[in-house]
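Only one protein chain is missing; all other protein chains are in place.
Read from first to last, the chains carry the letters A and B; within each, the first residue is number 1.
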Amino acid sequence: MASRNKIEEIRSARWALRILQSAAGALLFAMMVLTFIDVWGRYIFNSPLAGAFEITELMMATLIFAGLPLVTVQREHVSVDLLDFWMPKGLQIVRDNLINLLCAGMLGILSHRLWLKAVEQVSYGDQTAALNIPVAPVTFFMSFSTALSCAALLFMTAATLRDSFSSD
Amino acid sequence: MLESLVGFAALLALILLRVPIAFAMGLVGTVGFAYMVNWHAALAMIGTVTYETGLAYTLSVVPLFILMGNFVTRAGLSQELYDAANAFLGHRKGGLAMATVVACGGFSAVCGSSLATAATMARVSMPSMKRFGYSDSLAAGSVAAGGTLGILIPPSVILVLYGIMTEQNIGQLFMAGVLPGLLGILLYLGAVRATTWLNPKAGPPGDRMPWSERLRALRGVWGVIVLFLLVMGGIYGGIFTPTEAAGIGAGGAFLFTLARRKLTWASLSEILVQSVRTTAMIFSVLIGALMFSNFINIADLPTVLTNWVQSMDLSPLMVLMFVIAVYLVLGCILESLSMILLTVPVFYPMIAELVFPGVPPEMVLIWFGIVVVVVTEISLITPPVGLNVFVLRGVMPEVSTGTIFKGVTPFWIADIIRLGLLIAFPAFATLLPTLMG
Partner (left out) sequence: QTTLNLSSWLPPSHPIVANMIVPWAEEVEKATNGNVTVRILPKPLGKPPAHFDIAKDGLADITYGVHGYQPGRFALTKAVELPFLGDSATATSVAYWRIYQKHFEAVGEHRGVKVLGLFTHGPGNIFNSARPVEQLSDLDGLKIRVGGGVVNDVAKAIGATALLKPAPESYELMAAGVADGVFFPQESIKSFRLTDLVKYGTIVPGGLYNTSFFLVMNPRSFDNLSAADQEAIMSVSGEHFAKIAGKGWDDADAAGNAAMMEAGVTLIQASDAMVTEIKAKTAEIEQAWIEEANAKGLDGAAIMAELRAEIAAASGSN
């Protein structure tokens, strides 16, 4: 928890999180409205929205990955604290930092792979079926937010380490 | 085969070391895939899985059903459900706990998640059970167990994921969950009754309401009925698909909350962000599970398992017992979502091949889906890892986990009875979907 507050002490990080939150919330709301309009438009006026299906897909990906850094910073990833009761506090801190580094590493690799995927999508010209929207920007965003989550974990680890050294 | 078992062992070890489940599954899945194929393919795999899971149209039901549940909570429907149930049941012995169970069932009809159902109903029903001197174990047990109904009574996020994984009709799965859900309510009422019979002090009766009060309280629940009929009626009336139903349900719940003047900019924003965070958490687990299941797939576990069962010449019921035993054991340790995501792809090809007494062939996977959800419900309340119990501990930190698990025991027995009934009489699950075509 302490390290999370540290992140929010940084102005730019606070703003980044706030922007992500607003964007993701707005996207979810828009997705709901889109389904609403699509369904009733089709039912009452016999005119479905062209491409509602693919816009929903693009919005989904964006909102999930806007949420990823938020979940990471809040430490809301599901984990099991079954064995914590017999693990000494000091060892727990070491373990938590190691896990943070492991997760950061995985997120870093994933971010890189998503970046490569996006570059490849640009070169193939991949787009959606009905509205011909290029898909690469969404993949770039996925890569970016994964990198952001990685950076947040690294920062949180560094902050705990600094705390434990300064308290010694 | 051996690779898969080593993979599962490594996964459990990482999870017990408290590596977040999503990352543990992703790590073992990637390393295992690299071992079976090569690193180039494994690294490409994680990019592809992540990208395409993010862009899955059918999965858009997940955030939207979560959003619907959050709106409904904000609208205060949970309180009205509880008041109504209380008006009818509160004066009985254990009546407040019975009302909790019934209200949980009602709330499940508009909320797709068990955790949300348990958390919401705990806030509503705990204070009055405290006031009337209910034992902590009965009070907490009724909420924890009642909350599990959230994933069985439609709408249900877990049933949607099961339907997508096994290519079953989600509308039919929803219908199949209705009767077992009602059965669950009845058996849980029995569990409350049994608890107070064993220990009358556990649940003293509350006030008796006159019929005029009861009828008035009943008027409060029309919102739940309207929303439930909107979602299920829309699916069966051919107005929208189950995938779209989530958006309609969320939209309806939003309008409802708005009409009740329960929505401010701040609370709207909080609801949206909370739903996004839950979604991102679920999808992290989903993406990790898909990486792991790609490894299991290339290591050929499902085929090996199917062949093994065929070679052993086990009867279908024996196979089912074996599967259920695996679920009960895994359910002690694993969290419900990852348990479903990991095991269903392994088991369903095997189950699909079998003929069960009383189950029409086209209904086997629908019925199996309900069986899986019922055992998953059990996993939510079994120690040591019972997520509903953890949720309650968050809401009422003063009650110990041990007390809650003790209070849950009669409900656990009720669940086992329900599982037995569901297997002995598959019609509980298959009747409604068959009738609805």
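Methods note: contacts are C-beta pairs under 8 Å (C-beta built on N, C-alpha and C of every residue); 3 or more make two chains touch, one makes a residue touch a chain.
Please read these numbers as outputs of a predicted model, since none were measured by experiment.
Peer 1: Touching the left-out chain: which of B:L14, B:M68, B:M129 or B:I298?
Peer 2: With B:L14, B:M68, B:M129 or B:I298 as choices, the missing chain is touched by B:I298.
Peer 1: Kindly state which of the options B:F23, B:F240, B:F283 or B:Y327 is in contact with the chain not pictured.
Peer 2: B:F240
Peer 1: Tell me which residue among A:E76, A:D96 or A:D126 touches the hidden chain in the full complex.
Peer 2: A:D126
Peer 1: At which residues does chain B meet the chain that is not included here?
Peer 2: Missing-chain contacts on chain B: residues 33, 37-38, 40-41, 44-45, 48-49, 52, 56-57, 167, 169-171, 235-243, 293-294, 297-298, 300, 302-303, 345, 349, 437.
Peer 1: Kindly note down the residues of chain A that lie in touch with the hidden chain.
Peer 2: With respect to the unshown chain, the touching residues of chain A are 42, 46-48, 50-51, 53-54, 124-130, 132, 134.
Heads up, the rule we're going with is that only the chains that are shown with their structure count from here on.
Peer 1: Taking the mean of the CA coordinates per chain, how far is chain A from chain B in Å?
Peer 2: Roughly 25 Å, centre to centre.
Peer 1: Over in the complex, which chain B residues touch chain A? Could you list them?
Peer 2: 15-23, 26-27, 43-44, 46-48, 50-51, 54-57, 59-60, 63-64, 67, 234, 239-240, 244, 246-248, 250-251, 254, 269, 272-273, 275-277, 279-281, 283-285, 333, 335, 337-338, 384-385
Peer 1: Which bits of chain A are touching chain B when the two form their complex?
Peer 2: 21-22, 24-29, 31-36, 38-39, 43, 53-54, 56-58, 60-61, 63-68, 70-71, 74, 76-84, 95-96, 99, 102-103, 106, 109-110, 113-114, 116-117, 135, 138-139, 142
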